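With one protein chain removed, the remaining protein chains of the complex are shown where they sit.
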Amino acid sequence: MAVAAPVARSAARSAARAGARVRPGLVLALLVLAVLVVAVAAPGLITRVDPLAADPLRALAPPGAGHPLGTDHLGRDVFARVVYGARHSLGIGALATALAVGAGSLLGLAAGLAARLAGEALARLFDVLSTFPELLLALLVIAITGPGTWNVVVAIGIAQIPTYARVVRAQTFVVRRSGYVEQAVTFGHSRARVVARHVLPNVVGPVPVLATIGLGQAVIATSGLSFLGMGPQPPAPEWGTMLAESRDYLRVASWVAFSPGVALTLSVVCLTVAGRHLQRRFEGRTP
Amino acid sequence: MTAALPARRPPAGRGLAGLRVPAWLGTPVRRLVTAVAVLWAAATTAYAALLLAPGDTVDILVGDGADTPEIRAQIVAEWGLDRPEAVRYLSYLGRLLHGDLGRSYQLQRDVGEILAGQVGPTVRLTLAAAAVGVVLAVAVAVATAGRSVWPRRIVSAAELVAVSVPQFVIGIVLLFVFSFSLGWFPVSGAADPQALVLPALALGLPVAGVLGQVLREGLERALEQPFAVTARSRGLSERAVVARHALRHALLPAVTLAGWFTGVLLGGAVITEALFGRPGLGRVTMQAVTGKDMPVVMAVVILSAAVYVTISALLDLAYRLIDPRLRSA
């Protein structure tokens, strides 16, 4: 022990140092995410301009006084629309992710804990469902329900359920067979206690990490469906819808496309950066 | 949707569609069984969607098309709606087995015919995009793996952006720069090969981002393995260690992901075709979804499952060729 201890301790210390080091990228990402949360919760704090107020006389005005990011083809303020658009793009993405994570985790846990045959059957079902391209699955839902905000939430949520269900089931399986769960059994603890104390916490632990990264993908999916005209209907300011509208004016008014494109990209990049940081920290902690 | 992250990649080392079939069934049999299972599940999912949709099945199948008593009678006859539920389902499966994808009552044409006419442009687009993705990813990963910190940071930042930018945003940027500003490529259409360049880039760049990350991670992991140390101890140059040893190891996780890339490319084709005004399966899908033309939507789901199954089987084979441990196992 005399030999090994200092090594282990210094390794732990250097790991702690690495974790504590301030990463400028992460700080920036968290700042952007904080602003986005404000935009979703209270867009009125950021801009007082009505995102729906049209002014045909000032249509396609370039960025300048009064309209910091210019106006669109109906003369609406692009900045206000981008700010209010956060609620649609990120809100739908978040709700869809919540639906997918919630349902997916429950199904995955059920499949992981169920008796062998039922669990296998569920697992195979997830496998098959996750082979479909998510966008096509979402479009299949939309074909039935029609376009609209809530339908997009349901469509994307359902399309992403198999992904989470698979991950959670695999994790449940690993934890169930782990040395520490077996060890807990040898203490004579009841099955319920072993599941509650050892299995559940270790299965659920990584889910928020997954959800953070998954949220970015859900936002992309949301704006993609909106871009195709399936999301919140005009005049609602959704980023994907705004991009779709801007395409016809790209030659004369690139700013109309620029702002929602940047907002969308920045959101997803920041969510991904934050998610990966969580993931690294998580993986650093568990073997 | 655009490329998801490696964090959500399917678990490595599993066969076709991640399905497991008892080992006593030989490999070819197993592959066939899983392929059939996936196709059956796709057909059943599409059928379930039809049943679960609120409202009368005939109304749903008519969709936004012309609603005449003749068409309604035709639907009842062709879908066997006057017969028991089980018979209906089985005759639906039987029809699919014969390669009959049904009929679009809006367009009054066979679905198979509609899709067949649109396969060409989509295949060209997805293949070109796949080529863009693979070539870029391999080139960048090999060039930067194990290099000093800065090139790797720059590349991984670029990959992060490529992964995070939706395909249609990439597409709009490409359109703005290369079509509207520089005028190098046409804005839309699919008439000449030049028109393929921008859509293929828009569709392929996110794939390159994910694939590049996976490959680079794989290369770096392989270069730390004992066998890489052994290879260096034989006097091999670092480039030879990458080319002869590490690259094959890095390809393994990439190959397991490739089935998933198929899905990304197929889904992304819908958006890319809409943005660039290209004909193709994506365009047909969008028209069908907008017009609630269920037979076409269902057929697209089944077709994409079939494509997926085929590609997975090929990749399974490739995996076995690369990894001898699977061959003898």
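By written order: A and B. Residues from 1 in each chain.
Keep this in mind: a contact is a pair of C-beta atoms (placed from the backbone, for glycine too) under 8 Å apart; a residue touches a chain by one contact, two chains touch by 3 or more.
We take it that contacts and distances are computed from a predicted model.
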Next on the checklist: Name the omitted chain as UniProt records it, choosing among "AAA+ ATPase domain-containing protein", "ABC transporter ATP-binding protein", "3-isopropylmalate dehydratase small subunit" or "NADH-quinone oxidoreductase subunit D".
Outcome noted: "ABC transporter ATP-binding protein"
Next on the checklist: From the list B:Val58, B:Leu236, B:Val255 or B:Ala306, pick the residue that touches the absent chain.
Outcome noted: B:Leu236
Checklist outcome for this item: Out of B:Arg83, B:Arg109, B:Arg153 or B:Arg244, only one touches the absent chain, namely B:Arg244
Checklist entry - So which bits of subunit A touch the chain we can't see? => result 1-5, 7-10, 12, 14, 178-180, 182-190, 193, 197-198, 201-202, 205, 285-287
Checklist entry - What is the set of subunit B residues that contact the non-displayed chain in the whole complex? => result 146, 225-227, 229-237, 240, 244-245, 248-249, 322-325, 328
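Basically, only the chains that are shown with their structure count from here on.
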Item to check | Approximate Å spacing (C-alpha centroids) for the pair subunit A, subunit B | outcome: 21
Next on the checklist: Please output the residues of subunit B touching subunit A within their complex, sorted ascending.
Outcome noted: 1-2, 4-5, 7-8, 10-11, 17-19, 37-38, 41-42, 45-46, 49, 52-54, 60, 160-161, 163-169, 172-173, 175-176, 180, 259, 262-264, 266-268, 270-271, 274-275, 285-286, 288-290, 292, 294, 297-298, 300-301, 304-305, 308, 312
Item to check | Residue ranges of subunit A touching subunit B (in the complex, touch as defined) | outcome: 124-125, 127-144, 146, 163, 166-167, 170, 209-210, 213-214, 216-217, 220-221, 223-224, 227-230, 240, 243-244, 246-247, 250-251, 254, 257, 261, 264-265, 268-269, 272-273, 275-276, 279
